[in-house]
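Only a single protein chain was left out; the remaining protein chains are all shown in position.
Let's look at subunit A:
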Amino acid sequence: DEIVVVVNKAKANAVATASGVPKVKKGDVRHALVVRARKETLRPDGRYVRFDDNACVLLNKQGEPLGTRVLGVVSGELRQKRWMKLLSLAPKVI
């Protein structure tokens, strides 16, 4: 699911443009994609998946992931054509 988020905490040495200005600052309002949810999600065959935290990946205006890496597990709900790039970046898909 795509959501609109506000950045509460941004690491100083994180994503930066060529000029060294960070792409993401505290207070930014951005679109993001939920990749893990604490609420159990139902799979078509009756399975439920639940993660211990809620996590999202920031997206740019075109709807593509802002960063070049994805950390941590990612939910298999993202197995759609649109998010194949994100899935390939993820170290583990459950």
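Just so we're on the same page, a contact is a pair of C-beta atoms (placed from the backbone, for glycine too) under 8 Å apart; a residue touches a chain by one contact, two chains touch by 3 or more; residues count from 1.
Please note the rule applied: contacts and distances are computed from a predicted model.
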Which name from "Ribosomal protein L19", "Histidine-containing phosphotransfer protein", "UPK3A protein" or "Acyl carrier protein" does UniProt give the chain that's left off? "Ribosomal protein L19"
I'm checking contacts with the chain that's been left out. Which of A:V34, A:V73 or A:L87 qualifies? A:V73
Among A:V49, A:L66 or A:L87, which residue is in touch with the absent chain? A:V49
What residues on subunit A make contact with the chain left out of this view? 36, 40, 45-53, 55, 71-73, 91-92, 94
